Each structure stands twice: as C-alpha cells, then as structure tokens.
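A single protein chain has been omitted from the complex, and every remaining protein chain is retained in its original position.
== chain A ==
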C-alpha cells in the first residue's frame, strides 16, 4: 500500500500519478519502499505492453526503471515529463533494440533539435519499425527537419508524423516535403498545426501530395495560410491521387473566398470523411458555397466541424438540407455560431426527417433560449439516430430543460450523451432530469456543469444515480457549489457504485 505525502491512498494502488503544484513539475518525496509490492507508477499495462505517462517529473532512478520497461513496450507515451535531449539518447537505443515498438509519443517535452537528432539515430536503423511518431510542442525548429526528412525517406514503416506546435516554419516543412517525395515514404497521416507556416508552403505541399497516394490525413490548422494559398492547396488536393480522408484547416485565415475551391475538393474526393474549417470567418455566404460540394452525390462526408465560422440562422436552411439528405453525415459541430432559436428550429425540422442519420450534434454557445426547446423536444421524440447532443452555454433555463426532457423520455429517443453545462439550470429541473436518468437506459453520460443546482438539485440527481435502472456512467458536475455534506454523499455514491464516475 502506498503512503504518500499529504493525502490518503485508496487500496490497492494500481496506478499512481503525481500532481504538481503551480503547474511546475516538482517531484514529491516518494515512499522509499513498498512492502512486498512492485511499485507501479504511471500507466503500465503489462498485458498490452503500453506505457502511458503524463505530467510526471522523472528522477534518474525512475528513468532507469522505465527504460527497462520500455525495452519491450509496443507503445510509449511520455507526455509533459520534463524530458530533454539527454533522455533522447536513451530513447534512441530503446528504438534501436526494441523491434516491437510501433508508437512513440513524446509531446510537450523540451527535446529540442539536439534531442531529435539523437532520436533519429535510432529511427534510421533498419531494425526500427516505428509506425507512429508524435513530437508536438518539443521546441523543434527548422533544424530538425533535415533529420526528420531522412527518417521519412528511409522508413517505410512510418505512417504517422505529428510535429505540430513546433516552430518549423515554411523553410523547415519544405524540407519535410522533400522527404515525403521519396517513394520509400509511405506516410498516411501528417499533422502540422501551429508550425508557423505561410502561404509559400503550399507549392511544396502540393508536390508532396502528388507523390503520396498513401496520404489519408492532413492537418494544417492554426497556420496563417490565407485564401490564395488555401485555394492553391485545394487545386493540388483535387489533382493528387491520394484518397484523403481527413482535412483540417482550422484558423487558417480562410474566408468565403476559398469556399468554392474547398467545395471542389468535397465533390471530387469521395474519400474525404472528416473536414474542419472551424475558426475561419467563412460566414453564411461561405457556408452556402461549401454546401454545394457537401451536397454533391460524390461527397461522403461523415464529420463536419464549422465551429466559430461566423454563421447565423441564415445558414441553417442549407445546413438543414444537408442534415436531412446527406445520409453519411454522422457528426456536425456548430459551436459558437449565432444560430439562434430560429436557426435551431430549422435544424430540428431536418432531424425529424427519417433520412437524417446524424448521430452527434454540437450547438453549444449558439445563442439558443427556452424558445427553441419545444421544437428540439419534438425532434428528440422522432429522431432515433441522434446519440450525442451538446447544448451547453445556451440560456435554456429550467423551463427549456423540462421541455427537452419530454422529448428525451420518448421511446424513440436514443440519446446516450447529453451536455447541458451553463444553461441557467437550477434545482427546479432536477426532478425531471432524474426521471430521464432512471427511465432512459440508453443515457450513459450527462453534463450539468456550471449550473447553480445547489444541494437540493444534486441530491435529486444522486437519488437517480442510486437507482439500479439508471445507466449513467459519467456524471459531469464541474464548477457547481455544494455543501460538504453533499460532497461526502457524492463520494459515498461513487464508492457504492464503482461503474459510475462523478467528474468535478
């Protein structure tokens, strides 16, 4: 049994993670020995040979311990563990001597170019069969790109490279693109978010895309590309023979100007299932243009992210047509667009169409009020496919939720995950929510965060949770004020029903 500083431990200690104060990673004093037990830390699944550690400072002895474990791991994730280039030397030999290692995630460690240099020594060995490499936010610069290029050219086993959040720049990524051009490179997924790329990168990218029929996923989010570059990229994508499945261009400086070209990609690439243009001011006019491609029979889009795109209710006519006719569309995110009740009403009409196969709808922070809840309710009592509904950050109020619950209770409704955070809810609506929890076996996840439910409301929810016919597994209650007594009640409830997680 572990005996840590400053807190109680539950028995048995299966996993242990250390918490840092103030965002720093001071390693707390560890018990020097645990009687008769192998001290396990982080997440080591010995069956699956996966090492998964996040936010843990590594003492030299701890590192030595882990290295032994890593020798036989299939996947290694060491995220924000204060690793540096010196750790990379060790990792390099692990890569070299562990033929079963397929996945290496080292995000959020200041490895620097020197660190990557070491890593790549191991990566370049013929014995290395690494498939997935994550080096996000590792303080890399363009100087790393030459070495990464060699890896891309030499390792056909490498199918995924995630190097976002590094100041690689256009010059650096141009070098990466050269690596991709090598026929030995069989890259499938490339993630270049926040890499300080500019419009100039597109020429090199297009050349790489032409040569890479294996490429399935491309993310260029959070690079100031602009319309001209994005249009050029779209032309390149259409010409390329790759069966692109995912394209993420969030916050790329796209306006309605690019939407016709993005539309062309949609109507040409039936392989494209996942498109995100969130955080770009495309507006209603841009959305109208996008819909031309989205509605095209060739387009088999499944997941569409249009969050914070400056859309208003005017876009909802086109969005409704999309939802009710595009049977491949499973998920749509419209967060932070001023759709308003009138817009939501149109979307709900679409949800009532039997052709709609939408499973997940995100309308968080869309300017909705109680007024739209009747129509939403009506949609919920008709639609059998919708599984996940995010309506947080809208002033729905108790009255609104009461109306929603009517629809939720309908036998047709199959909602599994419901998010109503910060919706101006009080204890008054909790009785009805409790009824939904104990009636709808399909409901497994419920978020009521940031609502002033108070002790009275929380107690009603707890009562529902205790009920054996309640199937809720995750109850999310962030930022709600309750008393110490209710706090104890919640803990006791979790102890008595271990399949339930109360997250706060």
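Couple of notes before you dig in:
Just so we're on the same page, a contact is a pair of C-beta atoms (placed from the backbone, for glycine too) under 8 Å apart; a residue touches a chain by one contact, two chains touch by 3 or more; residues count from 1.
Heads up, the rule we're going with is that contacts and distances are computed from a predicted model.
Choosing from "Nitrogen permease regulator 2", "Guanine nucleotide binding protein (G protein), beta 5b", "Ribonuclease CL2-like" or "Origin recognition complex subunit 2", the protein name stored in UniProt for the chain missing from the display reads "Ribonuclease CL2-like". Looking at A:75, A:92, A:108 or A:211, the residue that reaches the missing chain in the full complex is A:108. The missing chain, though absent from the display, is touched by one residue of A:75, A:139, A:155 or A:382; that residue is A:139. Only one of A:201, A:234 or A:335 touches the absent chain when the whole complex is considered: A:335. Taking the whole complex into account, chain A touches the unshown chain at residues 2, 4-10, 12-26, 28, 43, 52, 54-55, 79-80, 108, 110, 137, 139, 165, 194, 222, 250, 276, 278-279, 303, 305, 307-308, 331-333, 335, 360, 362, 364, 392-393, 417, 419, 421-422, 445, 447, 449-450, 452, 474, 476, 478-481, 484, 487, 490-491, 494, 498-499, 501-504.
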